[in-house]
Structure formats: structure tokens, C-alpha cells
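The other protein chains are all here in position, but one chain of the complex has been omitted.
Each chain carries a letter (A and B) given by its place in the written order, and its residues are counted from 1.
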Amino acid sequence: MDVVSSQTVSVEVNGTTYEREVEARRLLIHFLRDDLDLTGSHVGCDTGNCGACSVILDGTLVKSCMLLAVQADGSSIETVEGLSQEDELNPLQQAFKDQHALQCGYCTPGMLMSATALLRDNPSPSDDEIAKAIQGNICRCTGYWNIFKAVKAASGQEVGE
Amino acid sequence: MSETTTVAEPLVVEQAETKPGYAGQSVPRKEDKRLVQGEGVFFDDVKRHNMGYVHFVRSPYAHAKLRSVDVSKALEHPGVLGTLTGDEVALLTDPFFQISSPPGAHLKDFCLAVGKARFVGEPVAAVVATTRETARDASELVEVDYEPLPVLTDAREALADGAPLLHDEAGTNLTWEGVYEWGDLDQAFAEADRVLKISELHFDRFNSTPLECNGALVEFNKGTGQWTIITNNQFPGFAAIMMGPAMRVGLDKLRFVTQDIGGGFGNKITSHPQLVACCLLARKLKRPVQWTEWRTDFHLSMSHGNERWFQDTEVAVKHDGTLLGFRTTALDDAGAWLRYEPLGGVIWAQVTPGMYRWRHIRLDFKQVVTNKAPVSPNRGYSRMQHLWFTERVIDIVAHELGLDPVEVRKRNYIKADEMPYETPNGCIYDSGDYAKMLDTALDLIGYDDLESKRTDAESRGKLLGLGIGSTLDSGTNNFGQSRLINPELQFSGNNEVATVKLDIFGEIVVTLGTTPQGQSHETTASQVVADILGCSVDDVNVRAGHDSYWNSHAGFSGTYASQFAVTGLGAVKGATEMLAGEMKKLASVVLGCSPDDIELAEGQARMKANPEAALPFMALGAIINANNAGLPEDLDVTLNCRYVYRPPFDPPDVERKYGNLTLTYAAQVHAAVVEVDPETGVYEIVDYAAVDDCGKRINPQVVEGQVMGATAQAIGAATHETFTYDEDGNLLTPNFYDYHVPHALDMPPLKTGYVESPSPFTSLGTKGMGEGGGAGIHALCAALQDALRSRGNPIVYDSSNPYHRVWELLSDPEESRKRVAVETP
Partner (left out) sequence: MLLSEVGYARPATLEQALGVLAEYPGARALAGGQTLVNVMKARAAAPDVLVDLAGIPELKGIELAGDGTLELGAMTTYSELIASAEARARPILGEVCAQIADVQVRNRGTIGGNVCSSDPTNHLPPLLVALGATFTVAGPQGERTVPAGEFFLGVYMTAAGPGELLTKITVPPGRNDGFASVPIGVDGTCIVNAAASMNGGVRVALGCVGATPVLVEAESADAVRDAVRESAIDPPSDVHASADYRRHLAEVVAARAVEQAGKAS
């Protein structure tokens, strides 16, 4: 049984496969940002509470600061960079824009991944269900209210003006 | 969370006269396209070849002599590129300029601790390495010999005999004090029917914890002697003034570059010590140096909000609740260093009477240093603390005199027809109808049904309470107020810059002097420009962020203190009007008429009388940039217009401490309904209404976003957010695990309402907004006080009311009531 302090990992991110040598101790968020130059996912805390680093790993929403890069070897990851196609915003991104669901934009990538995961599982969520789905994503700018509206709008539900 | 977290449709109560155009429209944001794709550029996204990563070694002691700092073992660690210690810093730099008069003026503040550490988390050395992890590892090899000293954590003990002295150079912990007195206190108290005495109120320490912490990537160009500081500092004008002299270099050697910033709220103004350390390291190690502040570092060391005690308050009141005046001592806890302080010692005076008409006021302001993180501006800076105080006073007056808090406010509010209103210390409140805002808030919250809601709550075993928080967001500072702190200072007025140009192919390019952190400057600037030039907002390109190389900034440039809609947009308007004038002048030369015959519309300069005679913008741009032969010699047209907005201020009267300190006064009236579980002290916010008046709103959706954000932060501050220390000076809430900020499930339902009372003093009728004055804190304190009335009428005396405090109020209401006495003179 091999115990390694670094190894080559192969990860697919937004459809592209990357192979890199990485230390076992490197967190997945730093691997994405520093090794793969995918700086869309962000770091907002150091205790796994803020969710700015949220990505979808093998179909499951996770905080990438709470995983080692080596744990993601062989996995398929989706980040914010994979949401739009050729610079065209997807309906969720457009809804965030329409509803002013972002101000500084720092929590937004993580928020979008959490909302993406929710809508795959629950295409027509209530406000409570939306709040539960983004409970692991801290925002300090918006107070979350417009984010509820944006996710609702993206799901095709009425939100008013 | 309540059954629904919907946010209701915004209610527009009153709107200023609307003209056709973009101003007043909720134009979609230019910023969003890149941000929702993760293509924003935040400082940590930027990389440079060969860059080294910084880790700061931080003191684990709140107060300790630094007998020695030995980096030799760290330097031997593989991958380490270099270090920096306090001894080096003391040789290479001069102490930071101190705003304060003596004794605060004597503080010797360097970018690393020199000789002594004065708070847990204070940087004492820096290690740079090839990877982040290596720098962290190597920092553990730095050997610091600390000699612990007694610790001071309670401001009330700072002046006691034998209190630990933080700064020998000052000789005291009382680094600044000032007495403010206006009107005739003796008269007021002689006329009073009752005198309300409150022994002590406490505004707690917290901050806005922007999701992105501070940081920078610093490069040094040895040939030119210039540093490029890619950072998220939100007030580069201030950073430059602090850093240049300390580093013994001219300010032009410090180039500040920002693009996207992940929230600021004032907490990104005082990163200059760490930036200096990075500059020294970049020069020393001959490579770019990168510093990322982690969450714990931020909580331990950066920008705590002012903690303030209001002691021995006396309020002169008539039987009917008319407030005549008050006197109080404000004891402000600045933490270990004065990094923007003691400006907080005067900034509260922008709103001396709050929203009320009392004329006789005395406030003794004493600021002390303690072994805690240095404070610096935090959303609502210093006004919030003071307005919380005035709101607590109103509420306690109402409770103790058995009057209705709504009626007492209305009786004492400054009236709409008294505007512009000169306060006792000469500040001019520009406009506003506070009573109407209060009525609107009460309507939104269902005030008429209050008693039936209370009964319903009771049937479920809960205590219901309604609270009002009315507050002001004073915006666009007159920096002359700094002379009330230190008469030797040479600051006054304010400014902001914008440059608007028409390029060779007709592109309109706007360069701002600001450093937005989510306030939608690119979008609102484009609205103003488009309205003046008669084009579409899509044709207006606004550069993202700030770069001092653009030379589109001045001494006070940055984004802070609720001012962009006045200063930033004032500069944009000025620059665009200059450009429009030049475009018309040029068009008139080409078309053979007078400039007054020209209008700008639909992307063209055309003759009003004959719209067919038109020049598209591209034609104008091309002439000036590439095809200018034959133009009249005296034609003064460059199509590249830089404008410095300067608000109309006079230096204040330092003797009387009198004068207008801010140009605009946005107002907020919030109402909150809480339900308290009397068995546990746990409470829930079940309804919330926020009514806002910031004058003419350029982009209503943007304004609403700011109102919501300020509300959420106030809710956090009132409930769980607190920077609490133990007696050894350890911060008990050093990260998001213990420092609980509101998450999605914590949000109450929200109703918002808007009134537009244009400011007569600004070019667009706008008022600065965004900070919000802490209305939510005031409202929740009042709501709790109302809810607990039936349980012994405890007094809410602290701005921070987590469950354990509510429990104390429930368990022993008499204890809190000891702070309050009503006397009949």
C-alpha cells in the first residue's frame, strides 16, 4: 500500500482533462486556482463556512477547500467557468444579472454552483428550499433576498418586477 | 426562518420629478457579465512569474516585549526566499503619520511590530517563499522571544491606576479627547420636567467581514524606483499619503491598481502597514511578492469597528416627551493602534442630534488604546455608534415616561418644512421627511395589527415586540473636520475625479477615480454619461477598477463614506459636460453654426434646426485624433476631459467646533418585529421593513441592493456578530465558525419603501448612500425592549444581543434597570 506525499492527479474540469503533479497537502481550491489557473472559484474563509469555493464534483456539490486535490484524482469537476457557453450566459447567470443578485461578485461563483446543483435536483424550488440550498454560501453584500428571486426566476417561477 | 422569505415589491412612496433618460432606470449592470462567469479579476487571481508568497508571523500574545526575533532557521528552510523583521523596518522606514494631536501623535506605528507586540495577531515578522504552504511552514521556524506583559482589554479600565500602558511614547492610554458643547445645557436642564439618567450603554465591536479579505501582489521596478501594488485597498489616496512618507518616497512611486474587489465596507482602508511590508520585500528580494490575508488573520488584526461606551448620560425632557438636550461621555476603544483614528472622534458629529430637534448637547469624547485589533472605518463609521445612542435614548425615554415610541419620535423629528436644517453644530441636513418615512415603515410592517399579532404570539408562548430604528447616512465628508481632531492638519474639503474621452473611432471611454467593491459604479456612471451625450449606455465604456497610472484621481479618491452618487457621479457629470461642450463646439465649426445650435442625440452631434446636418461621434473623434489640419488656431478642443469634482465646503470653525461636515444626509427608517422565546432567550425576526431616502436614485435596483445589504449586516451585528475578547486578549471569534454572520436561512421577510427628497446641494439631486447608518441594529434593540416589556421592563443597553444577553435580560430585568433613573429636578 503506497503512502505518497505527492502524486500525479488527473482531473476533468468543465470537460477538459488536466494532469498535474501535486503535493498531498494541497487543497483542491488551491489546485484549481493556482495550478490550473481557474480563478473563478474563490477563497473567503479558512474554516469551511463560507462556500465561496463551492464546485460540483462527480455530480455532488462540495466545498473545494475541504478536499485535498489528491482526493479528486479521477473525478469530474464543474466550476463557474463551465456554466456559460462561448460567452453566452446560461439562464441562471442571466437571472442573477436581471435580479441584481450580485454586487461585488465574490460569492457569486459558489452561489451559482449551489443553485445549479439545487435546480438539477429540484426544478421548482420554494423560497425555503432555495435558502436551504444556499445555506452554505455566505454573502455580505446582498442579504440573499435577490438571490432567492434569481433562483426562482431561473426555475421559471414568477417573481414579479 | 419564517414561512416565507420573499422580498416584497419595493414601494415607491415619493419620487422626484423624472426626466426622460437613463437616470432613474434600473439599467442592468455592466459588471455582471464578467462576474457571473467567474471572470472578475480579484487581486489573488493575478499571477506574476517568480512571485514569492508572504506569510506574516503574528504575535500570540496581546501584550509582550519582543526581546528578539530570529529568522535564521526560517531562512535555511528550502524554498524560502527571504524575511523581514521589525528591526529592519525601523531602519528602512519612518513611523506612519499620525492624524492625532498629542498624545496620540507620539505613537510610533511601523508595518511590523517594533520592540513590542500590542495585540494578538499583530505581525512581527514576514517570511517569503516559493509556495504558499512553504511560507507557512517556514514561519513556524521563526523564533520570537516574547516577554508577556499585563493585558488591557476593557476601555473602562484604560485610565485606572496601574493600567497597562500600551505606548510609552504617549505616556497614557488616553490618546485623544475632545469636548463638544453647543447650545445652553444649563438652560435645557433647568427647563426640563424630567431628567433621564443612563449610567452606561455599550456599542459592541464587530465589522462587516467582506467575503474577500485584504491582500496584494506587489512588484518593484528597480529602474524607475516605482512599485506597482495590485491590491483591493479601497482608499488608495489615503494609503498613498500614509505609505509614501513612511517609505521615504514620493507618492508617484506608488502605483495602486485595483479591479474587482470582494466587498469593502470600510474594512479595506487600513491595509497600508501590510502593503509597506510587501513593498519592502519586493525591493529586497528583487521579485514580485504576494500576500493573501486569510480569514483568521483578518478577524484578528484588521479594521474592527469602533467599540464605544456611552457613560453618565443625562437627558433633559419635557412631560410630553419633547427632548431638550443631553450630555454624555463617549468612551471609544480604538484597539492597539490609531490607523484612521481618531477621526471617529469627530465624524459622529456629522449627525450630532440624530434626526431630532434638540439643541443643547454636550459630548465628552475620550478615545483610548487597548490590546485589541486596531479599529478602522466600518460601514456606518462612527455615525452608526452615535445614532444607536440617540435611538436608545429616544426608546428609553419613551419607555420610562410611559409614552409611545412612535409619538415621541414624531414629536422630536426635524420636520420636512424645516429643511435645509442647521444642526446645533452647523451641519446642514439637506432634505427629508422623517415622519413620512416612519409612517411608511409602520404601514409596511402592519403596525395597526400589532396588538393582534402580539396576542397571537402569546398564544404560541412567544413575546412579540416591534422596534423602530431611524438613522442617517451622512455622505461626502468635508475633511476639514479633521482639524477638530488636530488643528495642525492641512486637510479640508473633498474631491473625486473622472475622465471622459471620445476616441478616434467614436468610442466613449470613462475613467473613474473610485475603487468600487460592488456598488455598480461602471453602470451608474454610464447612465449619467449616456444622458448627457445622448447615446445608449451600451456605447459608454467604463474602465473597470482603479489605476493611479490613469491619472484620473486626486487626494481623496477611493470608495468609502457613502459618496459616489455625489462625488463620483459629480465628477462624471462635470467631465461629460465638458466633453459635450467640446463636441458641440467642434461640430459647430464643421457644420458652420454656433455651438448653441447643436444638440447631442442618438449618437450624433446635429443641428437642432436641421437634424440631417449631423456628425456621428466617430467623425468628431477622428477629426481631433487624426485629421486636425485646418481647424481654427484658437479651437480649444481635446475631446479628453478630466474633471475634479469639489463639493462646496468651508473649513469648519475649530474653536466652536462648528460647520458643515458632510454635504448630504440620506435617511433610513426601519421597523422590525421579533418573537422571543421566554424560556430560552432565543428570538426570531418575523417581519422587517426598511424605508430609505437617498434623494434622486440614479439606479433604483442598485439602491435597493445597498439597502438590503446594509439591513442584513445590521441584523448580523445585532444578533450574533461580535469581536469578543477574553481577559488575556484572545479573540474568541477569530473565524466564521464562531463569528456567525447571517446565512440564507436566517433572513426575515423584507419589505422596502423609497422616498426621494432630492438634495439641493448636489449636481444630480442625489445623496450618497450605502452605509445605512445601522438602522437594523437600532430597530432590533428597540424590538427586543418592546418584547420584554411584560417581563420586568429590562433595558436593552448593548447593541449586540445574542441569545445569552436576552436571557440575562429575561432572568434579571432589574439588573439592566439599575442603569436607568428618572429624576424630577
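One rule holds for everything that comes next: contacts are C-beta pairs under 8 Å (C-beta built on N, C-alpha and C of every residue); 3 or more make two chains touch, one makes a residue touch a chain.
As the structure is a prediction and not an experimental result, all values here were calculated from the model.
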(request) Out of B:Lys30, B:Arg132 or B:His272, point to the residue that touches the absent chain in the complete complex. (result) B:Arg132
(message) Among B:Arg48, B:His740 or B:Arg791, which one touches the chain that has been omitted from the display?
(response) B:His740
(request) Check each of A:Ala117, A:Cys141 or A:Ala154 against the chain that is not shown and name the one that touches it. (result) A:Ala117
(message) Tell me which stretches of chain B touch the chain missing from the display.
(response) 1, 132-133, 136-137, 294-296, 679-682, 719-720, 722, 724, 732-733, 737-738, 740, 742-743, 745-746, 802-804, 807
(message) Under the stated touch rule, tell me which residues of chain A contact the chain that is not displayed.
(response) 1-5, 7, 23-27, 43, 46-48, 51, 54, 60-63, 65-68, 70-71, 114, 117, 132-133, 135-137
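Operating definition for what follows: only the chains that are shown with their structure count from here on.
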(request) Averaged over CA atoms, how far is the centre of chain A from the centre of chain B? Could you give it in whole Å? (result) 29
(message) Taking the touch rule as given, give the residues of chain A at its contact with chain B in the complex, in rising order.
(response) 23, 25-26, 30, 33-34, 37-47, 49-50, 52, 79-81, 83-84, 87, 89, 93, 96-98, 100, 102-109, 112, 127-128, 130-132, 134-149, 160-161
(message) If we count contacts the way the header does, which residues on chain B are in touch with chain A in the complex?
(response) 1, 3-7, 9-10, 26, 28-29, 31-40, 42, 44-45, 47, 132-133, 208-213, 260-263, 265, 292, 294-296, 517-520, 701-702, 704-706, 708-709, 711-713, 735-737, 741-745, 747, 750
